[in-house]
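A single protein chain has been omitted; all remaining protein chains appear in their positions.
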Amino acid sequence: MTESHTLKAPSVVAKRQRRANQRRTLFYIALIVVGLVAPFLAYPVFLMKILCFALFACAFNLLLGYAGLLSFGHAAFLATGGYVTGYLLASYPGLTPELGIIAGTLVATLLGVLFGVLSIRRQGIYFAMVTLALAQLMFFVFIQAPFTGGEDGLHGVPRGNLFGFISLSNNLTMYYFVFAVFLFGYALIQRTVHSPFGQVLKAIRENEPRAISLGYNVDAYKLVAFVISAALAGLAGSTKTVVFQLASLTDAHWHMSGEVILMTLLGGVGTLLGPIMGAGLVVSLQHILSQSPLGNWVSVMLGLIFVVCVLSFRSGIVGELGNMYRKNFK
Amino acid sequence: MTLMKKTLAASIAVAAASSMAMSTAQAEISDGEVRIGYLADMSGTYRDLAGPGGLSALEMAIEDFGGSVNGSPIVVFSADDRNSADVGANTVREWIDQRNVDMVAGLVASSVTIAVTKVLEENNGLGLVSGSAASSVTNEHCTPNHIHWVYDTYPLANGTAKAVVEQGGDTWFLLTADYAFGHALEADVTSVVEANGGQIVGGVRHPFPTNDFSSYILQAQGSGAKIVGLANAGADTVNAITTASQFGLTQSGQQLAGLLIFLNDVHALGLEATQNLLLTTGWYWDMDDQAREWSERYFEEVGRMPTMVQAGIYSSTMHYLKAVEAAGTDDPETVRAQMAEEPINDFFARNGRIREDGRMVHDMYLAQVKTPEESTGEWDLYEILSTIPAEEAYRPLSESQCKLVQN
Partner (left out) sequence: MTMIFGVPMAVFMGQLTLGLVNGAFYALLSLGLAVIFGLLKIVNFAHGAQYMLGAFAALLGFRYLGINYWLALILVPLVIGGLGMLVERFLLRRIAHLDHLYGLLLTFGLALIFEGTLVNFFGVSGARYATPEILQGGLNLGFMFLPTYRAWVLVAALTMCLFTWFMIERTRLGAYLRAGTENSQLMQAFGVNVPLLITLTYGFGVGLAAFAGVLAAPLYPVSPTMGSSLLIVVFAVVVIGGMGSILGAILTGLGMGIIEGLTKVYYPEAANTVIFLVMILVLMLRPAGLFGKEA
């Protein structure tokens, strides 16, 4: 009955939707092409480090950018994934790397459920503080538990053979595996964000009381987002351990939780490309500075970036570029 | 098009030529350069122990050697490991992958060393470890690709603890840093004390690092032990010693035994707080003419007297370069074998030789910190009491768990 009346509007919406989809497809293709070509232009191990941290930052961004929850304890998941995978691969030589990674991710997921249940009802600063405290407890566990090697860390993790027959000892092979893992994690985040579930998350972030009054079980939605984020952070940690063949307390320290915030903030909170760029920039900065005479100034530089970002660059690089694009070309 | 073809052809020719050059050079010096990477804590807790001063020692060795080996120049890279195994291992991996580094020197924190030597083993590199304390570096973590040069926890316990028990300090309370190195030292000390008729009456494992030692010092006071042994290192040791003096530990009749104390720690703490402390050292700048002569040269360059680690970096690098020269190659396996063939007797090491587990054994020394009255200068800090012969000082191969040792 009202068909003729509303026909035009959906077609416009559909057109816009289609254009957005096209843009997104183009973006994915570009991302994949860049990823495939990159190891021929730069040192693959360095790129793998960026990919692992990019995945970590994307996972973190899912929570901060789409659910509005600032976790100050995400290092715990990164380290848990890393330690579990490292321990299993080092102690059971028959285990293939993908199984080790899956196991590490699973344990990180379980930890995510536990942390989530304990912290999800708190908001804002309290949420940040509870996650920080829980991560500190995990740090203690990692120092005390016999299987982590304590302060010495876990060393000599074999890269092994993927599916039992593809040797990962070659950096290029390893790189493509890591890239595949990254794409998997990234696609999962994309899927989550653009699903109805993701829409509800955004609604909660924007106006929680309204979401409650609409009948959504807000805590359950937040918990699921938290667990997905923890699982992917664990996946990043597990993969990182296979690449570098070690797991250490550096990954569990609260400074790591601070670093991932920096990466996300710098690249752009709540954007899909931002965390990747943020991770790339921070890792490159550390890498370049550590081997230069300015090596000792790394933490000062990171601090400056933090301050500048917060003061005048709050949407991050990607966010600011997006704003500029919208202002000037639309 | 034609231009492109031409350049392509030219570049193929160049590539072929260079790969031929590579294959002939393989038997000699790879890339026509001896490339050394210096990895150490340049900014953290162990900065004064090795740090930039160790790099100066390394550069001195290269300069004294003449700057090149058989006509191939010696190139040095350096990096700060920030005491992180992660950073250290990645740096060395990149050095090997990207820059074909032939040898890695320095290596301080045990956790970094263990991670780095695993990378070296996998990629067939060579590491000369000068700074690390853990005896596990050449025990359960030994590889054919590294040599441990200066000291380790075994002689520290053996030298200091034995001497203290013999002087009548037969009841001990141990303050242990709660990580692998501390545990190793604690175990070594316990067995030495008990073997010599002493007794461990108590102990406490404190978190690493610890800021406030007052509670632990109080527990040590309450234990009634004659000796309070410090199985920790660096800032923790310094902290513990200062707190002990604030609480009047020594006035109440107890004595401190520092198990891992470096020249720079004593220098920083001052003689007032450390006088009469017994310690074991691998080397001391003022121990004889040879050592003094080198140290004075070093002092002119750096402005501080060298620690045993910094002297060890010079000594190990020199020995390495000589071996490269003698073998005519920088291939790690050949050089490692060549190094083991030559005994080491220089300003640093006496009766030194490299065992199959990678341990360089040499004479160690039992020293005592001078009193402010005895000291004649800023760096006049130790008196050498006795020499522990090389073959007695280190863990005997018969007790080794190293995979390279046939037991």
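By letter and in written order, the chains are A and B; residue numbering begins at 1 in each of them.
Everything that follows uses one rule, which is that contacts are C-beta pairs under 8 Å (C-beta built on N, C-alpha and C of every residue); 3 or more make two chains touch, one makes a residue touch a chain.
Remember, it's a predicted structure, so these values are computed and weren't measured experimentally.
Of A:103, A:128 or A:218, it is A:128 that touches the chain left out of the display. Within the set B:235, B:302, B:384 or B:397, the residue that contacts the chain not displayed is B:235. When you scan B:48, B:81 or B:94 for touch with the missing chain, the hit is B:48. Not every partner is drawn; the one left out touches chain B at residues 43-45, 47-48, 178, 204-207, 209-212, 214-216, 218-219, 221-222, 235, 238-239, 242, 246-248, 252, 268. Residues of chain A in contact with the chain left out of this view: 70, 118, 121-122, 124-126, 128-130, 132-134, 136-137, 139-140, 143-144, 254, 258, 261, 265, 296-300, 302-307, 309-311, 314.
Just so it is clear, only the chains that are shown with their structure count from here on.
Computed from the mean C-alpha positions, the centre of chain A lies at a distance of 38 Å from the centre of chain B. If you check the complex, the residues on chain A that touch chain B are 43, 45-46, 49, 143, 149-153, 155-156, 171, 244-246, 248, 250-251, 290-291, 295-296. On chain B, the positions that touch chain A within their shared complex are 42-43, 77, 79-80, 82, 84-87, 89-91, 93-94, 97-98, 110-111, 114-115, 118-119, 122, 134, 141, 178-181, 207-208.
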